[in-house]
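Only one protein chain is missing from this complex, and each of the others stays in its spot.
And now, chain A:
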Amino acid sequence: MSTPVVFDAATRLYPGSTVPAVDRLDLEVQPGEFLALVGPSGCGKSTSLRMLAGLEDVSSGSIRIGDRDVTHLRPKDRDIAMVFQNYALYPHLTVGENMGFALKIAGVAKSEISTRVADAARILDLERFLDRKPKALSGGQRQRVAMGRAIVREPQVFLMDEPLSNLDAKLRVSTRTEIASLQRRLGITTVYVTHDQVEAMTMGDRVAVLKDGVLQQVAAPLDLYDRPANVFVAGFIGSPAMNLGTFAVEDGDALVAEARIRLPRATTDALTTGEVVLGFRPESLERVPAGTEGAFAVEVLVVEELGSEAFLYGSLGAKLHNPQLVAKVEPRSVPAKGSVVHFRVDPERLHAFSTTTGEALPTA
């Protein structure tokens, strides 16, 4: 009974603008899938969601929900429910009325409405609040009412626009799991927009990364992490971010500060210029004694000790895209600030990108 959603070259060009906010978006959401749409602010992720909701016109291309072309249907004819970033509860209605409002408008019988509202309230632990107005609720409770309003509809697709961004950090983490498990239980196709890549990675069955209105990559969270399609995805996914730098290539070796890093044959063959963008995640750095082959020296600036892990921020003898190099180190034996340590990149986990296109280069 779950429904697929398809964006087919969907484009949104705002009047008076020459750059599309969403540029030929091709995206298929599988039935029952939880798809997280992630990207920096202004990347067009919310616009994409609002196009699917019918709140934003589609300039060209089409959008299908199931086998229906909804491109030019009004929101109410699309059979979707949306959770807004600021919840958008009706302040003059009680929690129960808020949740049952869509059904009431649709002319559903009163007894049926109250059963469905009661069911949703039980799932979301809102039973005690049904007669209250939204202003008498806490932020977390309002968020649940907004979820409830969507659930009661039993729609074909859930749309969520950063529903957790107004919650405090702790509540956000617990609500994150609640929403994900609820979605899995209901099995309703969900498109979830967030700017927080941790949220996207932890909740999504698949994650779609957008930048400047263009889809960069869609993949399962780990695929995205292990095989980013380009420099942007590589830098965006993962926290702390991947270390990225542009280095000269000489005789098949990349010159990283004083070290020479051997590039795989496939990578050098694909190079079109004498330079390469290399990426290595903080955990792909291995601390080695000075003088080890391929090792470079790093001066320690800061060490973040989080208990279970520790991250070292240091300066390298070469320029990186970010000002500092980040390395994951043993949390119980961190080097002192100001000291110089040596690292080597795990060759298996080295990412290479073209300096001209930013696309990933083959490493094997």
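By our rule, a residue touches a chain if its C-beta (ideal position, glycine included) is under 8 Å from a C-beta of that chain, and two chains touch if they have at least 3 such contacts; residues count from 1.
Everything that follows uses one rule, which is that contacts and distances are computed from a predicted model.
Q: Name the omitted chain as UniProt records it, choosing among "succinate dehydrogenase", "PadR family transcriptional regulator", "ABC transporter permease" or "Predicted aconitase subunit 1".
A: Result for the unshown chain: "ABC transporter permease".
Q: Taking the full complex into account, find the residue in A:F34, A:F101 or A:F247 that is in contact with the omitted chain.
A: Only one listed residue reaches the unshown chain, and that is A:F101.
Q: Of A:G54, A:P221 or A:G294, which residue touches the hidden chain?
A: A:G54
Q: Of the residues listed, A:K135, A:K170 or A:R185, which one is in contact with the missing chain?
A: Answer from the full complex: A:K135 touches the omitted chain.
Q: Taking the full complex into account, find the residue in A:N166, A:S315 or A:T355 that is in contact with the omitted chain.
A: Counting the whole complex, the residue in contact with the absent chain is A:N166.
Q: Go through chain A and note every residue touching the omitted chain.
A: 50, 53-55, 74-76, 80-82, 84-92, 101-102, 105-106, 133-137, 139, 142, 149, 165-166
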